[in-house]
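Before anything else, here's the structure in question.
Missing here: one protein chain of the complex. Every other protein chain is in place.
Residue numbering begins at 1 within each chain, and the chains themselves are lettered A, B and C in the order written.
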Amino acid sequence: MQLSRDELLGAYRRMATIRSFEERLHDEIAKGEIAGFTHLYCGQEAAAVGVCDHLGDDDFIVSTHRGHGHCLAKGVEVKGMMAEIYGRATGTCKGKGGSMHIADIDKGMLGANGIVGAGAPQAVGAALAAKMDGNGRIGLSFSGDGACNQGTTFEAMNMAVVTKAPVIFVFENNHYSEHTGPAYATATSTDIAGRAEAFGMKAWRANGCDYFDTYETMREVLDYVRAGNGPAAVELDTERFYGHFEGDPQRYRGPGEIDRLRAERDCLTAFRRRVTEAGLLADADLDTIEAEVARLIDEAVDEARAAPAPTPAMVLEDVYISY
Amino acid sequence: MQLSRDELLGAYRRMATIRSFEERLHDEIAKGEIAGFTHLYCGQEAAAVGVCDHLGDDDFIVSTHRGHGHCLAKGVEVKGMMAEIYGRATGTCKGKGGSMHIADIDKGMLGANGIVGAGAPQAVGAALAAKMDGNGRIGLSFSGDGACNQGTTFEAMNMAVVTKAPVIFVFENNHYSEHTGPAYATATSTDIAGRAEAFGMKAWRANGCDYFDTYETMREVLDYVRAGNGPAAVELDTERFYGHFEGDPQRYRGPGEIDRLRAERDCLTAFRRRVTEAGLLADADLDTIEAEVARLIDEAVDEARAAPAPTPAMVLEDVYISY
Amino acid sequence: MTRMMIREAILETIRSEMRRDPTVMMLGEDIVGGMGTAGGPEAIGGIWSTSTGLWEEFGSNRIIDTPISESAIIGSAAGAALAGKRPIAELMFADFVGVCMDQIWNQIAKFRYMFGGKSKCPVVIRLVYGAGFNAAPQHSQAVYSMMTSMPGVKVVMPTTPADAKGLLTQAIRDDDPVLFFEHKALYGVKGEVPDGDYVIPFGHARQVRAGEHVTIVAMGMMVGLAEKAADQLAQDGIGCDVIDIRTTSPLDEEAILDSVEMTGRLVVVDESPPRCSVAADICAMVANKAFAALKAPPAMVTPPHTPVPFARELESAYLPSPPKIVDAVRSVLAYR
Partner (left out) sequence: MTRMMIREAILETIRSEMRRDPTVMMLGEDIVGGMGTAGGPEAIGGIWSTSTGLWEEFGSNRIIDTPISESAIIGSAAGAALAGKRPIAELMFADFVGVCMDQIWNQIAKFRYMFGGKSKCPVVIRLVYGAGFNAAPQHSQAVYSMMTSMPGVKVVMPTTPADAKGLLTQAIRDDDPVLFFEHKALYGVKGEVPDGDYVIPFGHARQVRAGEHVTIVAMGMMVGLAEKAADQLAQDGIGCDVIDIRTTSPLDEEAILDSVEMTGRLVVVDESPPRCSVAADICAMVANKAFAALKAPPAMVTPPHTPVPFARELESAYLPSPPKIVDAVRSVLAYR
């Protein structure tokens, strides 16, 4: 493990921010204040952060309907995101996109996406742009286990190999696509990475609930792709602590399943145990971070609540640059 | 080889019919009498016939833009097809579909298709229909090497495995998709069957220029699928003797390539050599068939030429059954 | 008559048609739910509760839960229909037509024509559409205008539980492909539904209100808004002839033209953006066929030429509403 103290603190802060953001949304949504469909990232934090900790603002990612974690890990601003999810004029997208469509091009975050599988070819395109510039930058697509049954995902993988695009396909296998298990819906469920290999690209597998495993694996992957070897795929084994969307009754879960996942597969707990046992950080360090994060989220919610709603005239803006 | 004399004669007649049909079209198209885009099947006859010789009228196939061979092998009537390609009211589709859209539901031929990849899920659906009936019938999709880069093809393969549909994906690898080679466009070019395997289905490979290899392989495949083992894939290595469409300048071919293919990879020549050397049939038997076929094609062309054009009023018919 | 919600009328209709005709089958994502999970099948029965219990009764051969592969869903439905079945395919959100448009537009809609009348393709595609849930630009669209432009499919839009039953029964028994649009905000609407066999033929509009001053043509979710507007206008003595067209393809031109011949004024209310919309289509048809009767320009009330925005305030500004319809009617009436 070659991570500095600052890097470790930073990684924990980013994971804790996502966790706190999502837990708070879970509570607020239950109160009925937030409109629309929201898909929480709780449980998958180590995946987003372990991946994005290798990326700069000029590396490009595309994300999914479950995009908050990817956005936050890529550096999109917490308060803008919260305001967006609250549908405020001050939100990242002025309240026009909401939870499912947060983007921040300046941060290399090309968009969450409501259409499963749609992001994969876009990541290829971003990678082709980077390849044109020859600057070592990459495109990266996050998708779920379910998304790997959508035609666009396959086309994107094939096209990436054909064009030797510097792109990484990260599959977060959280064992559910909505209410269906991959053992049913993904014919080769135990091996999504194997599909990528069948397209002729190198694939890695890692424990997406373990920041360190994800981070170390991604280092290898990034080295490989930035060196000009073409695309790569990574399957991360991870867990979703809440329902598919907020309000999902989750009748497909086994008895006690969520309690067990929270006890055994919590990436924040695992991180804390690992760094404190190794004497790299103290519990107090992490507690401080959690307290700071909690304050930030409080502020974000307060500010979002107080922020102005978009005005009706804004409906007509931003369709075209000129028309 | 367990084929009877009649079966051998029949197989040769079917292959010779396709060959003669296509060679004649090549000549007629050059004269400018036939409208539209035509994609000839010359060179691939053993594939269509070696596959369809195992199928009954209640097994379903779907085909591609290069569909004449599949149609003829599945028993669609020669004269109706010729009239269709000539755009006549007496054609299989009354002149509304033309070369790219010949279908004959009664023969289990669910349609040639102008959209690459579109047929694959349709074959899955036909197979699901057969599965509902539990009658051992199957669905079968013909597609090219190029088609295996289209998202629908992948979705269909996955769905077939998930639903255990009795469907067979036959990939005719003729080494070109339009003007592009699979080594470029299909990232795992040497192994299209391997893609199918990555979806969790069993795959076979055969020499599509050899009737016997194709036929024997398909026997195994059909036994496997009809027995209820779910889907299967077959990659047939074959050759296209003409351009992608009639009029294609074929600048992508190597020097002397077509002459070499005609000399070394002609499935009709190979069949003749095999059965005459083994003493199963005499050259004269095959010559008789060729002469009969030639007469049939002459008649088909004459009748098509003499047949009435569709009337303008027919434009409005067959959009709906009732509206 | 039984009182029920639209979603119940849909589920009951599917169930009874499946009992009646063994060739009816259904495909879609999570229409069973829980496949391959510890919770086991029937964990959800369709996220809109329009297929609950069907898998238990009809089994995996007829109720097919699918991967997230819309092209394969619609393509399979197409193939099964050519092979003699009557598949009902569900698109969880109508917005997903984008990933399976070819199978609808170039395949299902064209088979019979391309094949010279020698095939039939009795597919029903159920599409859950519409705004009002703050579901943002990719989960809120009124896709029916785009689909109405396509020769070869019929486009159906129920607005009441009784119509849902009658029109869906017709859709399943129809030998042509049918796109059946279910508005997510209408699922909970309750009403009396005729018991037993109940079929509403396509191409017959329903008169919702009679009135002599202006014709309001609406469809789907817009019908309720038009009714509210009509109620309000009635207080000022303005009589609105409100027509629910029920199917946009075929279109009951006669019902619309008869009404306009009487009123001389037309307002069309449509949830799709204005360009090349059903609203524009109807205005053009009326302008062409009832020109002499028109006393004022045919008018339309639609959202603006923009995607559907997310935030509550934006979405309500975007959507047609009773006040907007009232305004349109008043300005049509004020025209000299």
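What we mean here is this: contacts are C-beta pairs under 8 Å (C-beta built on N, C-alpha and C of every residue); 3 or more make two chains touch, one makes a residue touch a chain.
Note that the structure is predicted; figures quoted are calculated from it, not measured.
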Missing chain: touched chains present in the view: A, B, C
Among B:Gln44, B:Ser63 or B:Asn149, the residue in touch with the chain that has been omitted: B:Asn149
Touching the absent chain when the full complex is considered, from B:Gly43, B:Gly69 or B:Gly114: B:Gly114
Identified contact with the non-displayed chain, of A:Leu25, A:Ala120 or A:Leu222: A:Ala120
Where the unshown chain meets subunit B, residue by residue: 35-37, 87-88, 93, 95-101, 113-117, 146-147, 149-152, 176-186, 189, 249-255, 257, 309-312, 314-316, 319
Residues from subunit C at the interface with the omitted partner, ascending: 71, 95-99, 101-106, 109-110, 113-114, 136-138, 145-146, 148-152, 249, 272-273, 275-281, 283-285, 287-289, 291, 294, 296-300, 304-307, 309, 335
For subunit A, residues in touch with the removed chain: 60, 62, 84, 91-97, 101, 103-105, 110-111, 113-115, 118, 120-132, 139, 151-152, 155-156, 158-159, 162-163, 317-323
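Just so it is clear, only the chains that are shown with their structure count from here on.
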Chain whose Cα mean lies nearest the overall Cα mean: C
Chain of greatest Cα-centre distance to subunit B: A
Cα-centroid distance, subunit A relative to subunit C, in whole angstrom: 36
Multi-chain contact residues (two or more partners), subunit C: 66-67, 69, 71-72
Multi-partner residues of subunit A (each touching 2 or more other chains): 149-152, 184-186
